[in-house]
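The complex appears here without one of its protein chains, the remainder shown in place.
Here the chain labels run A, B and C in written order, and each chain numbers its own residues starting at 1.
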Amino acid sequence: MVKSRALEERLIAMTRSSDGFFWIGGPGEEAFNVPLGLLVNKGEGLDHDFLHLHYRSSAILTAMGMPMIDAIRQMASKATDPHTGGRNFINHFAMKAWNVVPGTSTIETQYAVAPGTALAQKRHGGHGITIVNGGDAGSAEGDFATCLNWSSRPGRELPLLIIVVNNKYGISTPFDQVHGDQFIARRGEAFGIRWDVLNGNDPVESHQKLSEIIAYIREERMPFVLEAYTSRLHGHSSSSGAARVHDEPDCVKDYGEKLVAEGIFTADDIAQLEKKYRDEGLAALEQARSEPDPDPSTIHDHTFA
Amino acid sequence: MVKSRALEERLIAMTRSSDGFFWIGGPGEEAFNVPLGLLVNKGEGLDHDFLHLHYRSSAILTAMGMPMIDAIRQMASKATDPHTGGRNFINHFAMKAWNVVPGTSTIETQYAVAPGTALAQKRHGGHGITIVNGGDAGSAEGDFATCLNWSSRPGRELPLLIIVVNNKYGISTPFDQVHGDQFIARRGEAFGIRWDVLNGNDPVESHQKLSEIIAYIREERMPFVLEAYTSRLHGHSSSSGAARVHDEPDCVKDYGEKLVAEGIFTADDIAQLEKKYRDEGLAALEQARSEPDPDPSTIHDHTFA
Amino acid sequence: MANIAQALRMALHVGETRLGVTDVFGEDVGPPLGGVFTATQGLTTTWNSPLDERGIVGTAFGLALAGQRAVAEIQFVDYIYNTIDLLKLVGNCRWSCNGMFEVPLVLMTPVGSGIHGSLYHSHSFDTFATHMPGWKVVLVSTPLDAYGLMISAIQDPNPVMFLYPKALIRIPGSDKIPGEPEDAKELSRRIDAPVGAAREGWTPDWPELPDFSIPIGEAKTIAEGTDVTCVTYGRTAPLAKKAAAKLAEEGVSVEVIDLRTLVPYDWDAIVASVKKTRRFIAINEDTEVTNFGEHLARRVTEELFYELEAPPKVLAGANTPGIGLAWSLEQVQVPQAADIERALRELAAIYA
Partner (left out) sequence: MANIAQALRMALHVGETRLGVTDVFGEDVGPPLGGVFTATQGLTTTWNSPLDERGIVGTAFGLALAGQRAVAEIQFVDYIYNTIDLLKLVGNCRWSCNGMFEVPLVLMTPVGSGIHGSLYHSHSFDTFATHMPGWKVVLVSTPLDAYGLMISAIQDPNPVMFLYPKALIRIPGSDKIPGEPEDAKELSRRIDAPVGAAREGWTPDWPELPDFSIPIGEAKTIAEGTDVTCVTYGRTAPLAKKAAAKLAEEGVSVEVIDLRTLVPYDWDAIVASVKKTRRFIAINEDTEVTNFGEHLARRVTEELFYELEAPPKVLAGANTPGIGLAWSLEQVQVPQAADIERALRELAAIYA
């Protein structure tokens, strides 16, 4: 959690030091995303989990072991960005080795694609599952309903974890202004899909519920809709300033204090941890700065195989 | 019911006598559509009901008083077709005087458009409502979810009757093969929308429930999702032969027999009624045949105002 | 001879038995119907999808990302317009991740006019398809091409849009597909699903089909000529061929090129022909404003201007919001045999 927070803060700082153009990311979702990342069966192919992520998912990949510097290379749009070669925005990751399908900027489309990987896994058997996530406002797109319908066809149910991260906002629009549904996840009910909600600011509750739900999906090969309530600690994106907000719970700070209170860590341990990753971020930035930009002559590369 | 059945049978006959190219229509839905048509507050403007119909809705308009010959003119794609001037398929109606918005061939899109007329009516006040209908398979399109979401925004709920006519098929595909939901209408629940199902083969049940539901929408200015189970008595369309199927209840026949059994009509009354409308259909066809085709020089007319 | 529906069925049979096709799916694609145009009858990997084009394209995309080989159908191209964003994502996926993921899938869908499709069932997709980089785009006009190019589409590591003209689906071919029985009746007996009760439990008796394919990107000269080069595809290809035969009698020699692949298209074939004829016309039935034929005409103009004896022409559909159901309307809204004849005759008559 500390590491991925440090990463996001570094990325935000890069928009200010003009080491990058646009930032969008996930500070405030660590308490949910880190446990999720730790529960992923990572690897390539149908026996491992497929991930259809959105732009606030960095903590999932950090927890899985993604090196900080790779995100920083993407933020700096360097040729060395291993995800997109400097072609796409920050937090648009792609990792074939871990079944992380290319992140896209179009809200909710990943929910229409996820049934495809889950269908392949259902057929293949074993315990691999597909995980798709996105936000609360995005659930207004028809693709969310497509995901529910395609994952619940009788006798053809899919091993698919359908996540909605509800931070109560879509850019500037409050959830309650545009949504009549108390629980987004409950939309699964009419389709016969099990669903639940949890406090995504609490890493312990998140880990415990996620473990049970993921075990259910792995074993029963059935879909599940999960809604997690989290904070959005730097607003929507750099377009809205990305200033730190202070009226929402900070899961990293709160959990750190809890661990200190419980005597598991000292405040000093945590300060050192924070410094460690801040330094790693800075060093990575230095490194990335020295790396080449994409070569203009490559614009037609990889259009076709 | 008898009249609209006679109309549809005439239209089907026209594909065989090559007085028309393609047929699609609503024989088997009369017991639901006729009561619905009788309950519509017909007229032009926000004080009257807006209708977003699909291609099985002729009985609604017949019940409202649409002349048989106008549908026959459309089937024959004559310049005199008052709905589209011979430009669009049969059962693609448009009647400004009755707020019947132009029928389209794209499944489910009417569910994304209906909130617009309902929003205008909500603002206008009074008792006008919007009615949208379509089929069971079509509810798999995201537009159905769009309709639920846009009609249930907190404090902005819309006076919208959302109908799903469930005949258990989409062309050749059985409902249970592609849908995990027991009741399509129940999808409204998560959005806080009231819902119900009814037997659309029973005109009495249909009329009674529709009266209550429509009264609720008119007064409360709230949405409602209604699922009606009906038969599909001539298959999907002329593309699949439009042969009469005999393993599904025929609401017109059954209700006629009921009325005879109850002594309200004699079998002879009904036979005469059937003959009356068969004759009207034939006469209308004779008339339509004598009318002109659209003028080729008009293809650019009405592209722009 | 086989028609396009039968040709596609045979190619898909080869696909699922020898080329690794895992899924052939879409609305009414599986039993009992086997496709509204019967193009997927008798196959073993077919299934009926929900009525949701976004789900169809999205699922095909996901299957490809998971290493499967899907052939997805959009029942009519007219229903594809709510999926353009997903088509763009499919097309840009490989580019977006610098080549890390491949997206091998085939999207098949019937296009165009000529079946009294009326306002919304007569669309051509040339313009949109050629304006979504990352897709290969095939548009066939004969059963043999349908067969050979579907085989290539299935084998291609890229997303391939496979378009075929509604108006030509049931027309028997004039060239034999390798392995197809001599007798069309025999072919029908063996691979057309019986109607009615007999369909229950029916399985086709597939002919032996040797390896055969037609490469994506190769045009076919369907009429040789020296006076005018006509580049066309789809429904208008056979019409242009007929017109060329007719004009030959009048002493006008028209070369007709059936492009067959729109992306990547066979520029060399066009150049060679125009250098010979010095006159160029592109013919298709999509609406005429911002039309793929205009791209071809532009390129011919830019690169072969000084070879030309007459201004390049484009004959396409009228720029109207839809096509009228009445034949009196459709007839004048998309090019018919007579329009094509006239356009070719006029172009040949111009002397610069």
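Of note:
Keep in mind that, in the parts below, a contact is a pair of C-beta atoms (placed from the backbone, for glycine too) under 8 Å apart; a residue touches a chain by one contact, two chains touch by 3 or more.
Keep in mind it's a predicted model, so treat the numbers as computed, not measured.
Considering the intact complex, the chain excluded from display touches A, B, C. Of the listed positions A:33, A:88 or A:152, the one in contact with the omitted chain in the full complex is A:88.
Remark: the omitted chain is touched by one listed residue; of B:20, B:115, B:188 or B:223 this is B:115.
Interface note for the absent chain: among B:20, B:37, B:142 or B:180, the touching residue is B:142.
The residue from C:29, C:63, C:297 or C:332 that touches the chain not shown here is C:297.
Contacts to the hidden chain, counted on chain C, fall at residues 54, 79, 81-86, 88, 91-92, 94-96, 119-120, 126-128, 130-134, 263, 287, 289-292, 294-295, 297-298, 301-302, 305-306, 310-314, 319-322, 352.
In the full complex, chain A contacts the hidden chain through residues 21-22, 77-79, 84, 86-89, 92, 104-109, 137-138, 140-142, 170-173, 177-179, 239, 293-296, 298-300, 303.
Seen from chain B, the chain kept out of the figure touches residues 45-46, 50, 83-85, 87-88, 92, 94-96, 101-102, 104, 106, 109, 111-121, 142-143, 146, 149-150, 153, 301-305.
Note that in this section only the chains that are shown with their structure count from here on.
Interchain contacts join each chain to each other chain, per the touch definition above. Taking the mean Cα position of each chain as its centre, B sits at the greatest distance from chain A.
Remark: chain A and chain C have CA centroids separated by 40 Å (rounded to whole angstrom).
Rounded to whole angstrom units, the spacing between the C-alpha centres of chain B and chain C is 36.
Note: centroid distance chain A to chain B, computed from Cα atoms, is 45 Å.
Of all residues in chain C, those touching 2 or more other chains are 50, 52, 54-55, listed in ascending order.
Contact with two or more other chains is made by residues 142-143, 146, 149, 153 of chain A.
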